[in-house]
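Removed: one protein chain of the complex. Kept in place: all other protein chains.
On to chain A.
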Amino acid sequence: MFRNQYDTDVTTWSPAGRLFQVEYAMEAVKQGSAAIGLRSKTHVVLGCVNKANSELSSHQKKIFKVDDHIGVAIAGLTADGRVLSRYMRNECINYSFTYESPLPVGRLVVQLADKAQVCTQRSWKRPYGVGLLVAGLDESGAHLYYNCPSGNYFEYQAFAIGSRSQAAKTYLERRFENFTDSSRDDLVKDAITAIRETLQGETLKSSICTIAVVGVGEPFHVLDQGTVQQIIDTFEIAAEQEDPATEPDAATGQEAATEQGTAADQGGSTDEGAAPMDI
């Protein structure tokens, strides 16, 4: 994408019929660190890669609880994401108060999309630079939606956004047909595996990823680091036997890293990933 004379304003069309500012906003999403989501009939799992500014700072919070039955993972400008989560929380709680019933996810997503569309049609506004993966439970089952800065929204069985998300998407495309009937634990494992794909060789530790689950009988919550590390440990050992063909280099790299990883993590949550700041 190159600079041209039609990209100064969001209210200027290009002769090809494109709104460049909106497209640039989608680029911002692609630059953010990865977030993935996948769903079965009864559960939805969100996962994201934690980025920290430096070794001294804490991670960016990228997964937000919106209500007991809805959660959102963001990629892109986290400040925009924070503001939108506050809006979503407001909408949910107002609906709950008036109707004593949880807000259907589909409606929240449409309201969010309409809000994003407004920003693409005012000269004094700019589009939100954040992509949202909205996971929620509804009368009609479990849902996963993706909201773009353009104001579009789509429902997905599984999706990944952010940098290096293509690797995760490839993994999910291979496996998505099984997701509908997956158990909750299998779904979480698949999510962690998808995140590992985006890391492309980096060690997978619980300190660099965050996983959150919502399901029937299970309100939205973020899994704590200990649980995530346990799951990582269980299948890292299995992974070497499972996919030697698909990732020969990564597997050998993991072998050495696993021993180092487990030794370091045995003490607790302190590690070289980032400063432990009450995560």
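The working rule: a residue touches a chain if its C-beta (ideal position, glycine included) is under 8 Å from a C-beta of that chain, and two chains touch if they have at least 3 such contacts; residues count from 1.
Here, contacts and distances are computed from a predicted model.
> Which one, "DNA primase large subunit", "Transcription factor IIIB 50 kDa subunit", "Proteasome subunit beta" or "Auxin-responsive protein", is the UniProt name for the chain you do not see?
Matching the unshown chain against "DNA primase large subunit", "Transcription factor IIIB 50 kDa subunit", "Proteasome subunit beta" or "Auxin-responsive protein" yields "Proteasome subunit beta".
> Among A:E55, A:E139 or A:E177, exactly one should touch the missing chain; which is it?
Within the whole complex, the residue contacting the unshown chain is A:E139.
> Quick one: say which of A:G47, A:G76 or A:P104 touches the chain that got left out.
A:P104
> Would you write out the residues of chain A that touch the absent chain, in ascending order?
97-101, 104, 106-107, 110, 138-140
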